[in-house]
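Take this structure first; my questions come after.
Just one protein chain is left out here, and the rest sit where they should.
Chain naming follows the written order as A, B, C and D, and within any one chain the residues start at number 1.
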Amino acid sequence: MQQLLNTLLTGLTLGMVYAAFALALVLIWRSTRIINFAQAPMAMITTYVALTVIDADYSYWVGFTAALLSGLVLGAAIERLVIRPVEGKPHINAVILTLGLFIVIHAVAALLFGSRYRSFPAPFGVRGFQVGEVNVALTGFGIFTIGSVVVVMLLLVALFRGTDLGLMMRAAAFNQEVARLLGVRVGRMFTLGWALAALVGSLSGLLIAGGSLVHPSYMDSAVVFGFVAAVLGGLDSPVGAVVGGLVLGVSLSFVSGYVGSELVALAALGILMVVLLLRPGGLFSHATPRRV
Amino acid sequence: MLEVHDLTTSYGAVRALSEVSFAAPSGQVTAVLGANGAGKTTLLRTISGLVRPRSGRVLLDDRDLTRTPTEQMAALGLSHVPEGRGVITELTVEENLRLGGLGAGRFRPADLDRVFALFPVLADRRRATAHVLSGGERQMLVIGRALMADPRVLLLDEPSLGLAPRVVAQIFALLRGLVTAEGLTVVLVEQNARSALSIADHGVVLNLGRLVVRAKASVLAADEQLRHAYLGF
Amino acid sequence: MRIPARPTGTTGEGRFELSDVGVSFGGVVALSEVSLEVAPRQVLGVIGPNGAGKTTLFNVACGFVTPDRGTIRWRGVTLRRLRPHQLAGLGIARTLQAMGLFDRMSVLDNVMVGADRHAATGFGSALLALPRSARDERRLRDRAMAVLDELGAASYAGRLPPSLPYAMRKRVSLARALVSNPDLLLLDEPASGLSQGEMAEFGSVLRGLTERMAVLLVEHHMDLVLSVCDEIAVLDFGRLIARGAPDDVRSDPAVLAAYLGVEVREGAASPGGREDNSARSA
Amino acid sequence: GAGGRPDKDEKGGSASDVGITEDTVTVGAHHPLTGVAAPGYSEIPDGARAYFDFVNANGGVDGRKIEYLVRDDGYNPTNTSQVTNELVLKEEIFAMVGGLGTPTHSAVVDFLNKEGVPDLFVSSGSLQWGDDPGAKPFTFGWQPDYEIEGKIAGQWIAENMPDAKVGLFLQDDDLGVDSEKGVRRFLDDQIVAVEKYTSGNTDVAPQIAALQAAGADVVMGFNTPSYTALSQLVALKLNYEPKWFYSSIGSDPALVGSLLARFSEGAVKDSASLLDGVMSTEYIPGVDVPDNPWVQLWQRVWDEHGKEGELTNYRIYGMSHAYAFVQTLQAAGPDPTREGIVDALEQIGSDLEGPPLAPFRYTEDSHLGISGLQLVELKGGVGEELTPVLVTDLGDAPIEEDDSATEDAPPEDGIPDVKPVG
Partner (left out) sequence: MARSVLLRHLGLAVLGLVVVVLVLESTSAFRNAQFATMAYLGIAAGGLTVLTGLNGQLSLGHGALMAIGAYTTALLLQDQQLPLVAVLLVASAVTTLIGAVIGVAAARLHGPYIAGATLALAVAVPGVALYFNDQLGGEQGLNVFVPDVPGWFADAVYFLSAQDVSGSKYVAYVGWLSLIVTFVLLANLSRSRVGRTWRAVRDDEVAAEIAGIPLGRARVLAFVVSAACAGLGGAVMALTVRITAPSGFTLTLSLSLLTAVVLGGLGSLTGALLGAALLTFLPQLVTSLGLDVGLSDLQSAQLAPLVYGLTLALVILLAPAGIVGSVRARWRRQQERATHDYDLPTTTAPPSPARTPGDEPGGDK
């Protein structure tokens, strides 16, 4: 019982972390139709920014803010300097560019910050609660994680569904040329999309790092599960990303605890395949489009 | 008044426009005619900045637009209804329409109603994703969307494509109305030269990227030799 | 060079029939109780206002849309669970209004794809590039060139479709359908975007085709429809409202009101107005 | 002859002079310098290099400077195979010294033996480096293998906590398998749960929760250091406070302490206290005992020849390898050959004096490394002895006290002086 509860709870928190990462992917997908493989190393860099700030004896929250802001700037800079030139070319070019970025940022971080483990603080407690006899594997930081991801999701939904800006971002993503003809500043929309995505990405980085260890590859496992979560959800839907993250986090937690941790990735594949076979466009996809 | 001077545009080695010059006077309809591949679409795309000319200039009321980015055109009052593929199929009908206003920096809900009154089919489908629309319905959506921007200059690339004759007549009547009532400037590209000339004030004829004739619409329609040579009727 | 004629015996011996077909999407009734048949070597025109269900009709005939009701019969056989890719094998070809050309393949390759169902060799001989497969390829290529030649597009064989003039792209897409040597050809707005001159040319091409196959033609250009069709069916709001010889249909008041639009010229209220449309929603 | 060969087909002379000249001897190693395994492990070659530089600065070995080539394999056997090809075939190293990792080194061990390249002091506790010298005559292990570590720890717990319910937290590879084998020799009926984690999967909460659910009050972790930190973190989250034992490779207190250095206020006051009471093993003196003469020597070497950064246990580990290699080279005489190296180690391996607390087991029949270790309990970041040095061997070999090597002190000048054998 206790184990069941705790496996569930840790899975939930983990799922939220995947969800955060998936949200960042969804944002870039929605705004530029690109899968950003460099999401993880970008987040990693901003976590190091936070660490540097915190090491300089500023509070956690100063570091936190610095990381988010540097994410914003980094995202915008990468879009303008690296992605912009391949705009209008086949999408695979941009995807491969992000893979290149992945490699480059990794190497640069290892050179800049060294490739040793470093401890990263958490702003809230990392000890679980005790309710009577029952240990509840939910920490202050875990609650913060869940809360912040839900808030980000709601903000994104509001942005895309409810605002003119969101509408213009979507238009730019779906059909650049037409958007441009209609007067949408496509370039700005892309930059904004990347900046926001990188901001959400660095949030996911901070959530993964909190109270744990960081090194240049610490985000790598999030790449796979975050991407799988986003695809599960349907790539276009922020709610889908969060649901995908939760489904994945909880089920993988159970597989790991009750079946075997070596099968975690296989289970992820299994879940993904089952979902995609039933709904080829993910859980929250729209109805199949008219083809002819 | 929209003017182009000595416009030359190439796609790689293919020259699609050669030193084309003409003016589309304000408050009038100028029809751009010519066979397939004559360069009509290229002309409109060059005017709205989607392709950059090799040389030449585009002027709107004496303001040089040659280097103006496409995305600023809408705000300057220039609307371009592209040839086909103009609907953003992933957005809903209403979102497509809203964008028409937003991009130009002037979205008014009243305009929405105006378009819906004009094309009642669209009103029924306002929340539907545009990909469910039929070909003609999409074309209506694109035209309606251009109207949302309340433009001063409207570039129309084959607006009748895929539309039922009744709707074509309706749209042409509407255009005529806007031109006379609000002083709209229209540059109309049409394959169907006869119907285009029936509402146009002026006509220019392109052939292999060169401007070969520029005349009053009535003159063009009457000149049998010209019609046979370039317009095929 | 002419396209090799089909062996007689199968040619057009049979009709294409749709009976009592009904389709709705959510609340939208796109087709209801539509029955049509096309006889061999007949050109049947289908006209109707935008959104009347013409393309949907084609989609039903091609297996892209499964009808809620009704049956499709071809050469006397009822087609159940029809899948689009089976059409070519059944001797039915279709053009797409958007043309759907393969943009990164040469015009010749585009047309050869259409001829694919006449290929006799399989994966194995392709893998090993056996002489058999080379012969086969040559045959397909000749066939494709012949059709391109017939449609006057042979000189574009090596080009990529996006760099072609619009009318030429239309011809390529027609060539791709013709090269499969169908008994029934479905044409969805083949003349849109063509100039008058081209349309006249296209009309004569069409008439030439009727020697070999039946044609179902959806088109908004009445000149063309009236000049090539043996018979015309009119759809409105998913229903068949008229059917008959071109001259009869042209003067049918219901057709005039719904489609041709006399009343616009006369300044009358649009009959495609709101009330009518909402009435369609179930 | 066949294919037009000259008929007499004499294999060329032995390749023993490869990699060695009048004034140099070239050795190589593969280590993960990039990728997930790089944190920590990438420091090992720094230590080795610092000691080789130290020796070179003092005249080298028999007048030969040691050239030390390190190649990155990213802990990927495919890369190991490539870089080993490079080291052996292109750079023509004399010997491989301290190649790291079980799966990685497995990829090249046959190749090295086939090419006759001495493959010394493999940085991994797998048994396969030493248990079958017949098949791998050129390969020598180094650290105590995982099985004897499991045996020694298991026996101590069986004797001192006979009523404890033991849970095992294992890395899912030879580390887990071999250690479990050793532990089960003594604790078979006390074990209530065995949980395995897959390296690279950082979520160990389900495993620790399962151990907690099974009621384990002693948890023995055979894992790498980052998983020590992760398991501690999770235990905190689950309010789980068993008695912890971590194997030597996972328990470097300085490292783990620094990993846990930063929690939120209130959760952990100072990191060392979290690890207080944790049991572990030691087989070479580490940075937690700065007064140890060996550590003082390493500090000196690091200060003189090291790069930026502190002296760490990983660096000490690398230096200890290097020290043993210098000893071996000396033992092989003034004109060392590849075969000579192997002979020398087999003859005097068990008598070599050096930093290890227990002697090597090298003989003609075994190339297994250090024969034992001692159990410690961490107090304030320092290991306090729980047992004397205990030595044993694979299988049911008895566990015995052996302090023969604990008193070894480093030579004055920091450079060993081993007499050539034979």
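As a convention for this text, contacts are C-beta pairs under 8 Å (C-beta built on N, C-alpha and C of every residue); 3 or more make two chains touch, one makes a residue touch a chain.
Because the structure is a prediction, the values reported are computed rather than measured.
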item	value
Selected from D:19, D:45 or D:98 as touching the chain missing from the view	D:45
Given B:94, B:124, B:137 or B:190, the one touching the chain that is not displayed	B:137
Contact with the hidden chain (one of B:49, B:144, B:162 or B:203)	B:162
Residue among A:52, A:93 or A:251 that touches the chain left out of view	A:93
Missing-partner contacts on subunit D, residue numbers	2-5, 33-34, 42, 45-46, 49, 70-72, 75-78, 81-82, 85-86, 88-90, 102-104, 106-108, 110-111, 114, 126, 172-174, 177, 198-199, 307
Subunit C, residues in touch with the chain not shown (by the definition above)	55, 62, 64, 83-89, 93-94, 96-106, 109-110, 112-114, 116-117, 119, 121, 123, 126-131, 133-138, 140-141, 155-160, 162-163, 176, 180, 188-189, 192-193
Interface residues of subunit A (partner: the chain not displayed)	29, 35, 37, 82, 85-86, 88-93, 95-97, 99-104, 106-108, 110-111, 115, 174-178, 223-224, 227-228, 230-231, 235, 260, 262-266, 268-269, 272-273, 276-277, 280-282, 290-292
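Rule of thumb we're sticking to: only the chains that are shown with their structure count from here on.
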item	value
Centroid spacing, where centroids are CA-atom means, of subunit B and subunit C in whole angstrom	29
Junction residues of subunit A - those touching two or more other chains	none
Numbers and ranges of subunit B residues touching at least 2 other chains	132
Overall pattern in which the protein chains touch one another (line/ring/star/complete/other)	other
Of all residues in subunit C, those that touch subunit B in their complex	25, 48-51, 54-55, 97-98, 163, 165-168, 189, 192-198, 200, 220, 222, 258-261, 264-265, 270, 272-274, 277-278, 280-281
Residues of subunit A touching subunit B in the complex	164, 167-168, 170-171, 174-175, 177-187, 286, 289-290
Of subunit B, residues touching subunit C in the complex	11, 14, 35-37, 84, 120-121, 123-124, 132-137, 139-140, 158, 161-167, 169-170, 173, 191-194, 231-233
